[in-house]
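Shown here: the complex without one of its protein chains, the others still in place.
Think of it as A, B and C in the order they're written, each chain with its own count starting at 1.
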Amino acid sequence: MNNDINGEFGEVIWQVGGQQGEGIDSTGDILASTLNQLGYYLYGYREFSSRIKGGHTHYRLRISDNPIGAISHKLHLLVALDQESLSTQNHFLVPSGIIIADENLNVNSTMVRHNVVKAPLTRLSEDLGNKIVKNMAALGISIAIMNLRLADFEDVINQRFSKKGSKVVALNLAAIESGFDWACQHELLGKLPLKSGDKKKRLFMIGNQAAALGAIMAGCRFISAYPITPATEIMEYLGRQMPEIGGAAIQAEDEIAAINMVLGASYAGVRAMTSTSGPGLSLMMETIGLSGMTETPVVIIDAQRGGPSTGLPTKHEQSDLLSAIFGTHGEVPKIVITPTSVSQCFYQTANAFNLAEKYQCPVIVLSDVALSLGKQTVEPFDASKIKVDRGQILLEVDPTPEDGTFFQRYGYTASGVSPRPLPGTKNGVHFVTGLEHDETGLPADDPALRTAMMDKRLNKIPDLLPGSTFYHGPDNPDYLLVGYGSTYGPIAEAREMMANDGLLVGHLHILIIWPFPIAELDYNMETAKNIFIIENNATGQLEGLLDMHSPYDRKTKPIRKYNGQPFVPFEIYQQIKERL
Amino acid sequence: MNNDINGEFGEVIWQVGGQQGEGIDSTGDILASTLNQLGYYLYGYREFSSRIKGGHTHYRLRISDNPIGAISHKLHLLVALDQESLSTQNHFLVPSGIIIADENLNVNSTMVRHNVVKAPLTRLSEDLGNKIVKNMAALGISIAIMNLRLADFEDVINQRFSKKGSKVVALNLAAIESGFDWACQHELLGKLPLKSGDKKKRLFMIGNQAAALGAIMAGCRFISAYPITPATEIMEYLGRQMPEIGGAAIQAEDEIAAINMVLGASYAGVRAMTSTSGPGLSLMMETIGLSGMTETPVVIIDAQRGGPSTGLPTKHEQSDLLSAIFGTHGEVPKIVITPTSVSQCFYQTANAFNLAEKYQCPVIVLSDVALSLGKQTVEPFDASKIKVDRGQILLEVDPTPEDGTFFQRYGYTASGVSPRPLPGTKNGVHFVTGLEHDETGLPADDPALRTAMMDKRLNKIPDLLPGSTFYHGPDNPDYLLVGYGSTYGPIAEAREMMANDGLLVGHLHILIIWPFPIAELDYNMETAKNIFIIENNATGQLEGLLDMHSPYDRKTKPIRKYNGQPFVPFEIYQQIKERL
Amino acid sequence: MIEPKIFRSGVRPNWCPGCGDFSVLNALTHSFSELDLAPHQITTVSGIGCSGRISGYLNTYGFHGVHGRALPVAQGVKLANRDLTVMAIGGDGDGLGIGLNHLIHAIRRNVDVTYIIIDNHIYGLTKGQTSPTSPTGFTSKSTPKGSLDTAVSPIQLALSAGIGFLGQAFVGNPKQMIKLIESGIKYNGFSLIIALSNCITYNKVNTLKWFRENIHDLDNDETYSPSDRKQALLSAVEHNDLVTGLIYHEEKASCQDLLPGYPNRPLVAQNLTPQQEILDNLTAAFY
Partner (left out) sequence: MIEPKIFRSGVRPNWCPGCGDFSVLNALTHSFSELDLAPHQITTVSGIGCSGRISGYLNTYGFHGVHGRALPVAQGVKLANRDLTVMAIGGDGDGLGIGLNHLIHAIRRNVDVTYIIIDNHIYGLTKGQTSPTSPTGFTSKSTPKGSLDTAVSPIQLALSAGIGFLGQAFVGNPKQMIKLIESGIKYNGFSLIIALSNCITYNKVNTLKWFRENIHDLDNDETYSPSDRKQALLSAVEHNDLVTGLIYHEEKASCQDLLPGYPNRPLVAQNLTPQQEILDNLTAAFY
């Protein structure tokens, strides 16, 4: 619990749980927003079920004075508004942790090792005239326990409720205050005192918002998508922003329409994208092939969720990987990016647009529930880090000698990428088709030409894109932890735990997973004695790709989790320990 | 040209080429049907383009007195009705081969090494009053050259044209005769004499017909599909036969509807299937996942064609493999079968229904243009070889104690397969969903349950299904040729060629490719020094699967072809020779 | 006769209190009961959405498929076993957004399935986006400045596609809904019943009150004849699709009646033992 000499904590993990509709989200959000302004590092993760009202939900917030990239297995302060919060969550509490339970809940004997405080949450808020603010009373108690200042919360409450009128603002503030006072009266003030934050300005957002922002900054001016958990926020956010930045957002009738609209918009020359989750990705497969065959850039964000089929719509998993890479009949060039953090959702979505246009191919960005909906502290974005590279677009075309001859859209070039004029360009009139075609784009099935065209398309993307992987740790580690995408945070922290134990341990992580960066991976895996492949799926999809591409038998060991929840650092650490 | 002491040939490769609409198909079919009745072994392969009239097409027929399973690179007799037949096909001719060219075609100097005979085909048929029978005149000449008897053709001509009236029959017979006579007058009679056939009764059909027959024999009584080349004949054939055998055939509005109807029918308890090609397979991905998740059997025949996207609709390729295996988001149990011959299209389609019901999962049968549309001699089918095994269907269910409690559709069992009552069964009322669910089928997201259910589904299919591979050749071969599906014939023949050269060579072939039969493959690959992986695609999909599953680096060598055409045995032989 | 409550499964619906879906669930159980059906004789296929969850709350065979595809599955079920009563149920997004094509083609095909669209003018389960039936100008998370699209009219489309049985119910009028569902099930062919419903959480425009104020009930309109397709079309146009009751009814042969060689005994009851004789007959053409 790393408290310092003043007894203050550098890290507190707080959680509120209750029924959907009880304001669990906003309780967490208000605490988090305020803490963000105070300069703490935060990681918020919500558990919720695929229904609208009712059903248990909780919001876990990890608060730290140092950068963090994962939730934790620990819990210091649990605020329970429903029975399930107690029964399913109390075992996460550290021995010295505190439970604040609404007084009408049953507190059973297994909880006695913890400091369980029954608080009259419902009553406190009813006293204020409205029991819906019991979550705010609970927040007030939390504020007191962590030794935070009530005044720091006023801004956020004001912002959040001002639309609903000053009465609502006042009611909420009063509820927080009454909780705070109650806590003081019951000697809870400063029981888990937080070190103060550094007051630096940082962003706090979910991956979906970061990805949408990344798209805007990369110049995306067209989105068409269909709602689906956990991707919907991307289309909703862009739906709100496109009118402001002079773009267009279209809610499509289905995912097939969405990707085809995007393909049309992209063909016409605007940067365009769609966002979806697994079921939508499956529906888009045919058109992903069309994008590959016509060499038309397209950006798809697939926010993965528990599969297969409708699966676990609100739960976490990394199981669309092979389908993103190998899905669609036939063979197409593709790029698949797996951002590692909310911050990378921003930068890599922007990157996706450059890669899609540079290589004229579909680019799939795989996020997942943890990234899409998990809220993280993010250093302010830097627009200067984003360069718009539109690849080989021809803005002017020389007239061709004859009339009625198409421009050679698929002329062979050294790079394999052919310049493309946009519709509307004089002298650039050309034809594109999903059929096999010659340099002019016209359907053709001559065997030699066919082979040449396949080679052109399949070889135009280099075997290794720069920045595909990164490595943290000593040279020649004894232990190597390998992952991709959102497991970055948990693995990084697990590595630290192992390093603290004095082990020589490295962390190799993949950011661009297709083309499969085997050269960089092999380079790092060569000397490691124990390689752990860590992924959130059942069949070991990354492991399969590694085996497929590496001629060596690395005797890698799998650490897989497919129960719908993201990894926490400690369980990775623990599982490795058990196998040493 | 293996002619025997009488100067008779055990094998002649004949080809007719012309423009689409010139009756190229029927010329080939009439010759082939007659030869089939005479007891020859045949392999017919058509090249055609994706247009209705016009465009070059040809029909190559390999005629042998021994079983054959591939086309050949050789050509003995070329009948050219158009210029392209001459320019693109003449180089296949063996030195002593004969070209019969319509007299108005240009015969150039590169053909002089061959015996080029200009024949007045158009004139001969115009003399009979109708130039459309010039193909029949050409057939007559062919008959003479191969020393066949005119009388043997009467039956087939009668059958084929009787619907159009006796005049048409007579016209066609007259044209054949006039061609035959012309050949005799020009000393062509018996120039390439065929050994006589064994007169045994054998079938001659395309893979699509065999697959449809296999489905019927396995008890399939429902098909829903959407037309697409090269799969359409399956739905058309079943569309004609279902009324006769008391089933239902529905042309769906699209492939998504097709597979969902099939899923519904199969859920309700009838054996049901759909047929499609790559673009349709891509569209079916979401529902394939639903089949896997709900553990509802489903059989899909994917007749592969050149990909990606619309690709090469009439050309050959084996490039849907990885998409069939890994397509659909999330992770589902699946079985993928790759029949090796027209005969296996029959038996393996039947097998697909058993496997689908036994393991309650989607089964994809991958054929391809060569198998689907290539016409082969097939030994008469044996109904007794087909056993209908409907797996764990519960015809009666004991009443449950409470009302309103669902039957436990997904109860854990040792095998992982749970008994399923069919809708309509008393006391069997239950619920199935694409959401993750508990034993009762009700949506559930408890982490431990989720893991258990994933394990149940993913482990219920054994790692190795019996009969997944077969091997021909000596123990411990020096050379091992590995393939799957329709490459069987060409590889088998290439192996013979190598064996004739005195090499120790084996042929390892995959019939059921998923679950990947790595145990059997490894067993056979262990001692081989040179392993060639032979496949009709650009990226080496089988090779990828091998690497993915085998911990050994076999240093396999790829032989790939992706120009739209199937392998011929000699090119495999030659490519291997070059690399020795 | 089996009591309505027997048709409820033991599962508690996870709908929001006050959601219109409850009324439809209730009406279904009553209709089944009135028709003297037993749970095992019914199969309910549903789509994805709040409404799609209904198949789990009914004590009938239940198939909860993927988004927008309830109708093809239901047609497959019915053709496989013509003795079953087959229901398809889903939301307006499910049936008129992603799944609309299947509706038009199901109408053309006329397989005997009863399809209920629970139309709350919104995407409920995904937390409130504009749906195809949301009125023009409708503001929601996905159209914060108001929807631009013309609302889809399932009534006019169904009539134009040649539907044989069409009704529109309203969750505020359970009796009528029960009657319509009963008649729809009894109808030999494809029947569509649109259940105008409220999403209490996300649709603050098309509320129960709003529906009540705007609905024109055809069952109480003596000038209306449900056997006149033209009148049906015109009255839908006139009342902005907010008509309730039996809109159209016409007897015609169903797909099961017409399918050539389709046996009277359900396909699932056929003998599947492979017979050499059948094979020989079929292969005769290939020798």
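Here, a residue touches a chain if its C-beta (ideal position, glycine included) is under 8 Å from a C-beta of that chain, and two chains touch if they have at least 3 such contacts.
Quantities reported herein were computed from a predicted structural model and do not represent experimental measurements.
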item	value
Touch criterion as defined above, residue of B:142, B:294 or B:309 at the omitted chain	B:309
Hidden-chain contact residue, picked from the options B:91, B:149, B:240 or B:529	B:240
Options B:172, B:232, B:348 or B:440, residue touching the unrepresented chain	B:232
Chain not shown: contacting residue from C:100, C:247 or C:268	C:100
Of A:442, A:458 or A:503, the residue in touch with the unshown chain	A:442
Where the unshown chain meets subunit C, residue by residue	97-101, 104-105, 107-110, 132, 145, 148-153, 156-157, 159-162, 229-230, 233-234, 237, 255, 258-260
Residues in subunit A touching the chain absent from view	36-37, 201-205, 209, 213, 216-219, 221-222, 224, 241-248, 250, 252-254, 256-258, 260-272, 286-287, 289-290, 294, 350, 380-384, 386-388, 390, 402-406, 422-435, 441-443
Positions on subunit B where the hidden chain makes contact	49-55, 226-229, 232, 235-236, 239-240, 243, 251, 253-255, 279, 309-310
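We adopt the following convention: only the chains that are shown with their structure count from here on.
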item	value
Topology of the chain contact graph, where touching chains are joined (line, ring, star, complete, other)	complete
Pair exhibiting more inter-chain C-beta contacts, B-C or A-C	B-C
Separation of subunit A from subunit B, taking each centre as the mean of its C-alpha atoms, in whole Å	44
Centre-to-centre distance between subunit C and subunit B (centres being mean Cα positions), rounded to whole Å	41
Averaged-CA centre spacing for the pair subunit C and subunit A, given as whole angstrom	38
Residues of subunit A engaged with two or more neighbouring chains	49-50, 279, 309-310
Overlap residues in subunit C, where contacts from two or more other chains coincide	48, 64, 66
